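With one protein chain withheld, the remaining protein chains of the complex are depicted in position.
To keep things simple, chains are lettered A, B and C as they appear, and every chain counts its residues starting from 1.
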Amino acid sequence: MKQKQTAMVVSQQEIAPMIYDMWIETDLAKTALPGQFLCVYPKDRSTLLPRPISICEVRQDQAALRIVYRIAGQGTEEFSHYGKGDTVRILGTLGNGFPVEQAAGKKIFLMGGGIGIPPMLQLAKALNKVTAQENIQIIAGYRDCRTFLREDLERYGRVFPATEDGSVGVKGNVLDAVTAEGLDAEVIYACGPMPMLRAIKRYAEERDIPAYISLEEHMACGVGACLGCVVKTKEIDRHSHVHNARICTDGPVFEAREVDI
Amino acid sequence: MKQKQTAMVVSQQEIAPMIYDMWIETDLAKTALPGQFLCVYPKDRSTLLPRPISICEVRQDQAALRIVYRIAGQGTEEFSHYGKGDTVRILGTLGNGFPVEQAAGKKIFLMGGGIGIPPMLQLAKALNKVTAQENIQIIAGYRDCRTFLREDLERYGRVFPATEDGSVGVKGNVLDAVTAEGLDAEVIYACGPMPMLRAIKRYAEERDIPAYISLEEHMACGVGACLGCVVKTKEIDRHSHVHNARICTDGPVFEAREVDI
Amino acid sequence: MNTQTTIAGVTFKNPVMTASGTFGSGMEYSEFVDLNQLGAVVTKGVANVPWPGNPTPRVAEVYGGMLNAIGLQNPGIDVLMERDIPFLKQYDTRIIVNVCGKTVEDYVEVVEKLGDEPAVSMLEINVSCPNVKEGAIAFGQRADALCHITQEIKKHAKQPIIMKLSPNVTDIAEMAKAAESAGADALSLINTLTGMKIDIHKRCFAIANKTGGMSGPAIKPIAVRMVYQAAHAVQIPVIGMGGIATAEDAIEFILAGASAVSIGAMNFVNPYATVEVVRGIEAYMERYHVEKLTDLIGAV
Partner (left out) sequence: MNTQTTIAGVTFKNPVMTASGTFGSGMEYSEFVDLNQLGAVVTKGVANVPWPGNPTPRVAEVYGGMLNAIGLQNPGIDVLMERDIPFLKQYDTRIIVNVCGKTVEDYVEVVEKLGDEPAVSMLEINVSCPNVKEGAIAFGQRADALCHITQEIKKHAKQPIIMKLSPNVTDIAEMAKAAESAGADALSLINTLTGMKIDIHKRCFAIANKTGGMSGPAIKPIAVRMVYQAAHAVQIPVIGMGGIATAEDAIEFILAGASAVSIGAMNFVNPYATVEVVRGIEAYMERYHVEKLTDLIGAV
């Protein structure tokens, strides 16, 4: 279901420097899928465009969605001041989400880097329905010892942290952790900065395993109309008839081999 | 003292439809004069210019200023939502104010029309120090029976209401009230819509009595720099060297004979 | 109350249209608004062949608006006619197709193909896209070039043509007159204003194309001024656009002389904007007892 609505903030807290954790009460939770995202609109009228923020967790019974985001500018700074009972203007749920069924019975990597970690939580929850928990290997790349969401993730899989400063887990990025811990997988799901996704694309292609990567790009409409957020595709895209797919609607999740990043 | 500051709202209530009564805690109260005004700045970044609002009442002991304003657009609409403890961005105190000393021992008209009534309150208070209360005749022109501030005004002078719909006092404008009640005065202080001020200017000139009228005009800077808010003057203005005076700094109060309105 | 407006003999149920490039071909927004409620859907610029557009980032936010340099990515006229027009035909709204090209021949090829599609009521000729190197803008910033392409297209167009003008000119009235003299049936303006944003921390351009077209409420006063100047310079009708977010904005353009208005970037901010503007115009007409919308055109 795609709808723009004014929802209610259930709670919000800062869980790491500049990183905020907000629960929103909305019936959009009923249809939300792991890997989908919301567009959140600032209230100040000088900042008009929506901020795309991935869905971190879903509680259908409570009609609640959780988003975890980093303050990146005036819009997200405004969001960070919202508290319980405040309204939040959202458009959702958007995007295709991760293909959970591809993991059926398989050994998996969930790779999240920085603010790409949050969508891994709802994905890990969903994957528990299609494969054994010991198959769910969550590799989370952090800057430092502020390993936000780690406890939540540990409830749904084996978590291997990597930190840039080596303060927790393996020193380095998520692929360094894979090597150091001697891990392997049959399917990869990933979200994070572009250099990390490029490395994962190479890693998966070398091993000829599927990697479903969630991409980010500046967006204006969030619904596929403006063609602002495209990614180059290997084949001619069925909708655009050129080598471009829309991240907001054809994505944000793509099989790494399909995109030229 | 002229200063831009972020002050605290002490209280606010709607005292007539679309008309709000706000008390602000600020040390600007210590130097505020009757007839001066504040520039109030909206917080929403899409509306940048200050809203000039006249000072209705001053409590120096409590360092508090009172403003009474009508919702006229997005800015004042925003202000109307402020409550106790909220901040309000103000620049003040601005303008010359009413020449209270001109009323020493004299019989006076204080004429306020609509949202021109509020500045009459602090003026009436101040005039009590220079002339007998029975000399202070406050003629207040309202739209209808919502005679806001009437009780406050009655504490400082004799109040003669006039209403457009005749629901209270004399039916008609402030000059109709003067005629109907058979009133006279040696000095006039007035604030209100331009047609009312023009009529008062004529009335005063016919009787050759001084009339100090407070003018309004769209402002940008409020401090005399932009030359946006000028009024035509009878003589060449000493600052501008043309027939224009700045309402924000040379005014807002002018002796009616000096201006060409 | 009659909200109809007529442009070059084509009657629209109301004056609210979508600005080319902000509404796709209507499909995406049909999930949010009932297209039957709109005066017209103006489709995204289409060329004779598919265009890949510009590299990303293609969009950036600016104070009160946005910059875009999509570069007219489009699937080409054949896909539009086979896929998008049939979709739009299902709705009771007018279809206006925005046409772009790199050469006069490109434009003519598209215009001729559309001549066979009676469901398309009008053609809007985009000679003002600031984001493609060749063609487009080159035709839109010089009066002689604008005259030339207008005349050429008129020779081949079966439908009435709307010339979409660039605001990046010294004298919009001169451009409006040039298009009228060359046979344009109507004008639409403004296209986007060329802008730039620099990321001071990365010290790079916010948009890969360096410059982008600026749209949004921030540009409205410039758009209203140009619509007023253009409408007073020509006899043909003008479609006004540029930062329209509300019915109040739309009415401002109509009072300035616009016979119809288009909602652009604000669709991105509020997907319901178009229909809300339709309802708001009706409310204004009711409040001020305006019987015919046409009584408001240029009524300032």
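One rule holds for everything that comes next: a residue touches a chain if its C-beta (ideal position, glycine included) is under 8 Å from a C-beta of that chain, and two chains touch if they have at least 3 such contacts.
Bear in mind the structure is a predicted one, so any value in this text is a computation, not a measurement.
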item: Touching the absent chain when the full complex is considered, from B:26, B:47, B:93 or B:214; value: B:47
item: Option touching the unshown chain, where C:214, C:241, C:269 or C:297 are the choices; value: C:214
item: On chain C, residues whose C-beta touches the chain left out of the figure; value: 62-65, 67, 141, 168-171, 193-198, 200, 203-205, 211, 214, 217-222, 224-225, 228, 243, 248, 251-252, 255-256, 284, 299-300
item: Residues of chain B in contact with the chain not shown; value: 2-4, 41, 45-50, 91, 217-231, 239-244, 249
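Note that only the chains that are shown with their structure count from here on.
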item: Centrality ranking, top chain (CA atoms only); value: C
item: Per Cα centroids, the chain farthest from chain C; value: B
item: Intercentroid distance (Cα basis), chain C paired with chain B, Å; value: 47
item: Separation of chain A from chain C, taking each centre as the mean of its C-alpha atoms, in whole Å; value: 36
item: Rounded Å distance between chain A and chain B, as computed from the means of their C-alpha atoms; value: 57
item: Residue numbers of chain A (touch at least two other chains); value: 45-47
item: For chain C, residues that touch 2 or more chains besides their own; value: 63-64, 217
